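A single protein chain has been removed from this complex, and every other one stays in its place.
== chain A ==
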Amino acid sequence: MESIISIKGLSKTYAEGFTALNNIDLEIQRGEIFALLGPNGAGKTTLISIICGIVNPSCGDVKVNGHNIQRDYRTARTEIGLVPQEIATDAFETVWAAVRFSRGLFGKAPDPAYLEKILRQLSLWEKKDNKIITLSGGMKRRLMIAKALSHEPNVLFLDEPTAGVDVELRQDMWRMVRGLRDSGVTVILTTHYIEEAEEMADRVGVINRGELVLVEEKHVLMKKMGEKELSLQLPEPLQEIPQILADLPLTLSSDGYQLVYRFDIKSEDTGLTEFLRRLNAANIEFRDLHTRESSLEEIFVNLVHGARLEREEQLSKEVQE
């Protein structure tokens, strides 16, 4: 698949010495929804801000649709629409004036029909003559999206698009983002809501402390790194895990009625057969069972936690040396 954004060796160190991004390499494919995950302060917004021209990179190369963001900034920026994390609008302007302004700013001739289409899609057409200050929070957020789409960009950045948004609006937004992808727009969203990435993304990138920890197809990632749980509901409670099962990765619920076996789905030998054989040998019956795969959230926490442990180990080694 063809890249629409190509990032090579990108780093950003602020004047006070804080390194927000460290040697990032990333290719975003045309037409995909790419979710950039990371805890607060990981560098997600800095990465977006550099691509959009709001922050200067310290080093590295970024191309949008083949255009360098610094040397050929006009063409590169025309390709991009940005919905920032914070709702920032001129409160006393009307909705219509705000989208007209955005379109003009990006060098596009007025096209009332197109702007009408965007506002209708985002259920804002009825509010076009209203001042922004009179809109609800959800409408303001939709207006930010309308402004970002007003110049017909090929790439849309959504920085924490559903932060502080209620469940209904969040699902509306997810539908809208999928619709945009279907119309050919590449969508890059940053989020720390894992369910958002899980629900929408084609690929996921995890960033932590300015470093890209991994980039992977969402389904592959969940398959590669996911754990599965087999939960057994017991008819009689157990006081403790029997000796015959003691070496298996099992946990017993506090009331003794549930036995949970964890296994790695990527492993060739999951140990399930052996577990069931020993269960039979121990004469333990069960009345129900179900399995559950680990969520992207658990994978993400493991990744970030793993990286932290590695760092701590390295630090501890350095101190000892």
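Quick note on the criterion: a contact is a pair of C-beta atoms (placed from the backbone, for glycine too) under 8 Å apart; a residue touches a chain by one contact, two chains touch by 3 or more; residues count from 1.
Keep this in mind: contacts and distances are computed from a predicted model.
Set against the options "NADH-quinone oxidoreductase subunit M", "Thioesterase", "Transport permease protein" or "Sodium:solute symporter", the UniProt name belonging to the omitted chain is "Transport permease protein".
Looking at A:Lys44, A:Lys63, A:Lys147 or A:Arg209, the residue that reaches the missing chain in the full complex is A:Lys147. Of the options A:Phe34, A:Phe106 or A:Tyr193, the residue whose C-beta touches the omitted chain is A:Phe106. Of the listed positions A:Cys52, A:Leu115 or A:Met139, the one in contact with the omitted chain in the full complex is A:Cys52.
Contact between chain A and the absent chain runs through residues 14-15, 52-56, 73-78, 80, 82, 84, 86, 88-93, 97, 100-109, 147.
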